[in-house]
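The structure under discussion appears below in the form of structure tokens.
Here the complex is missing one protein chain, while the rest keep their positions.
Let's look at subunit A:
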Amino acid sequence: MGLAAALLAMAGPAPAQAPVAPFRVQGDGIAQPLAGLAGDVARGRRITADRQVGTCLLCHAGPFPEERFQGTIGPDLAGVGTRLTAAQIRLRVVDPRRLAPETIMPAYHSIAGRTRVGAAWRDRPILDAQQVEDVVAFLATLRDPS
């Protein structure tokens, strides 16, 4: 599948609440769940694996045997819940550029400084607060077998 087809038409319903939830960075993480929401692991897995919603597998590989096409740009997500705390994962999904300004990984819960955003995606982050919490909850379950 090509890039445009892969990335086009994510088009979930526009979030009703303020598009970007406030958050506080402590150390290299965000300890508090966004908007006090609880994440759902199963939903988080679907979002992470879906190339129109999470788009994560464009760049990452992970434990998704059903997904034939996975990326090699970022680290393999397998075992990420062992390497990182939920707070650390949250910051890396919300705004990884706070840790590595040059990183290619997009800030999934930010609209700051965006240019030329297509009309269908304007003024909203790639993932809303609930989706971020779902993804964080799921990634935290990806433990290295030990």
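By definition in this document, contacts are C-beta pairs under 8 Å (C-beta built on N, C-alpha and C of every residue); 3 or more make two chains touch, one makes a residue touch a chain; residues count from 1.
Just so we're on the same page, contacts and distances are computed from a predicted model.
*Asks:* For the chain that is missing from this picture, which UniProt protein name fits: "SoxAX cytochrome complex subunit A", "ABC transporter permease subunit", "Spore germination protein KB" or "Caffeine dehydrogenase subunit alpha"?
*Replies:* Result for the unshown chain: "SoxAX cytochrome complex subunit A".
*Asks:* Could you tell which one of A:P65, A:G118 or A:P145 touches the chain left off the display?
*Replies:* Hidden-chain contact among the options goes to A:G118.
*Asks:* Which subunit A residues touch the hidden chain?
*Replies:* For subunit A, the residues touching the absent chain are 1-8, 10, 51, 55, 57-59, 68-73, 104, 106-107, 113-122, 124-126.
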